[in-house]
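Of the protein chains in this complex, one is absent; all others appear in place.
Lettered A and B in written order, each chain numbered from 1.
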Amino acid sequence: MDVTWYLVLSALLFAIGAAGVLIRRSPLVILLCLELMLNAGNLALVAFARDRGDQDGQVFALIVMVVAACEVVVGLGLIVAMFRRRLPLNVDEMRDLRG
Amino acid sequence: MVEVAFFAGAIGAVAGAVGVIALRNPFYSVLALVVHLVALAGLFLLLYAQFVAAAQVVVYAGAVMVLYVFVAAYVGEVEEPIWEPIPGQRFLAPLLAAALFVELSIAILGTGLSSLDSEGPTLPIGFGSPEAIGNLLLERFLVVFEAASMLLLVAAVGAVVLAGRTRVAPAGARDEVPHPVSPDDRSPSAPYAAEPAAPSAPEPAASEQARMTGRPSGSLVGEGEASGGGVP
Partner (left out) sequence: MSATTYAWLVLAFPLAGCLVNAFGWRLLPGRAAGWIGTGAIALAFVNSIAALVVLLDKPASGRELTSSLWTYASAAGLDVKLGILVDPLSVFMILVVSGVSMLIHLYSISYLESDRGYTRYFSYLNFFVFSMLLLILAGNFVLLIVGWAFVGFASYALISFWYRRNTATTAGMKAFVINVIGDVGLVLAAFFIFRELGTFDYLPMFESAPEQFATNEGVVVAICLLILVGAFAKSAQLPLHTWLPDAMEGPTPVSALIHAATMVTAGVYLIARMHPLFVEAPTAADISAFIGLATLIFAATVALAVTDLKRIIAYSTISQIGYMVVGVSIGAYAAGLFHLMSHAFFKALLFMAAGSVIAAMAGTQNIDRMGGFRRALPFTSSLLIVGALALAAFPGTSGFFSKDEILAFAAERGGFYWILAIGGYVGAFLTAIYAFRIVFRVVYREPCPEARELEQGHLAHAEPQNPMTGEKEDTDVGFPGPEHQIAERAWPMALAMAALGLAAIFGGLVQVPGVDHVLDTFLEPTFEDSPLFRDIHVSTGDAWLGLGVGGVLGLLGIATAYYLYVVAPQTPERLRARAHAAYVFLVNKWYFDELYDALVYRPLIAVGRFANTVLERVVVQGIVAGTVGAVRGVGMVVRGAQSGFVRAYALLVVGGFAALGLYFLIVSS
């Protein structure tokens, strides 16, 4: 398969992830959609690594995975904390930034 | 053969993605994401990234997703209201995402990079193998590797702090930094502002919370300690 296919797939997955972030209201699901976007990026990286014959892209993808893991930890910690305080798990309720 | 594998992986990935954003129950969304991740792992294999694929399955789908499962189970069902408070969001979000996809596709398909039209160069044996990746990590990307480790450490500590146990402190001996109370704190985000005065919980920390009226949205650290006290 041409690398192009992988790249288009990556774009599609990214777009789906973005749409998900914008549409869903539960913080948990939003985090999941973020994962989608990160993985789409990973796919693009690995595809380019294949295309250039250079493994740097794969290392990059690994590091992205590490970062994603850290981010998930923190995000889920936040969700748990919110749940513990009986705050509604709905990003629309968090409007303190309102001008 | 490769094409079949590609399309299998692609359809799986897309299906999983759509499932994540479409399914109501967050638990199902998590499961959909797992499917997506495994499909991606397959695609990685097609791209001669064996180690990355293995890491994807073991770390991402195995560990991170399990974390998600735990939290989803803990948090439980979330009622997402049907009505959309932000005007135009329901319409604009898919539109903009589609626009994004289209633009990226045009960029990819119309690119001057000729190499993208091929499968890529012939790869040496051991391309993408754990040995090769390991060499890279410890030689060329050593600093990056160490930095990533530091990041993991920080995240772990942060997680512990975020969801840590309550320190049972005597009432009034708050050592949190007082912060200015603005009048807008009380308005629209009512549940968040009313939090300190929340009456319901039959927890021993509730009395301390009640004494904290007038201090809405206090620091997460201190109040986490207060309310975490009642959790067994």
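Basically, a residue touches a chain if its C-beta (ideal position, glycine included) is under 8 Å from a C-beta of that chain, and two chains touch if they have at least 3 such contacts.
Because the structure is predicted, anything quoted here is derived from the model rather than measured.
Participant: Considering the whole complex, which of B:34, B:61 or B:104 touches the chain not shown?
Facilitator: Answering carefully, the residue with contact to the hidden chain is B:104.
Participant: Using the definition of touch stated at the top, determine which of B:14, B:69, B:96 or B:152 touches the missing chain.
Facilitator: B:96
Participant: Just the residue numbers, please: which parts of subunit A touch the chain that's not shown?
Facilitator: Residue positions of subunit A that touch the missing chain: 18, 21-23, 25, 91-92, 94-99.
Participant: For subunit B, enumerate the residues touching the unshown chain of the complex.
Facilitator: Within subunit B, the residues that touch the unshown chain are 85-86, 89, 92-93, 96-97, 99-100, 103-104, 106-107, 110, 188-189.
Rule of thumb we're sticking to: only the chains that are shown with their structure count from here on.
Participant: Subunit A to subunit B: how many Å between their CA centres?
Facilitator: Chain centres of subunit A and subunit B, defined by C-alpha means, are spaced 7 Å apart.
Participant: Mind listing the subunit B positions that touch subunit A in their complex?
Facilitator: My answer: residues 2-3, 6, 10, 13-14, 17-18, 20-21, 26, 29-30, 33, 36-37, 40, 43-44, 46-49, 51-52, 55-56, 59-60, 63-64, 67-68, 71-72, 74-75, 78, 80-81, 85-86, 89-90, 92-94, 96-98, 100-101, 104-105, 108-109, 115-123, 127-128, 132-133, 136-137, 140-141, 144, 148, 151-152, 154-156, 158-159, 162-163, 184-185, 188-189, 191-192, 195, 198, 200-201, 217, 220, 223-224, 227-228, 231.
Participant: Name, in rising order, each residue of subunit A that touches subunit B in their complex.
Facilitator: 1-9, 11-20, 22-26, 28-29, 31-33, 35-36, 39, 42-43, 46-47, 49-53, 55-56, 58-59, 61-63, 65-74, 76-81, 83-90, 92-96, 98
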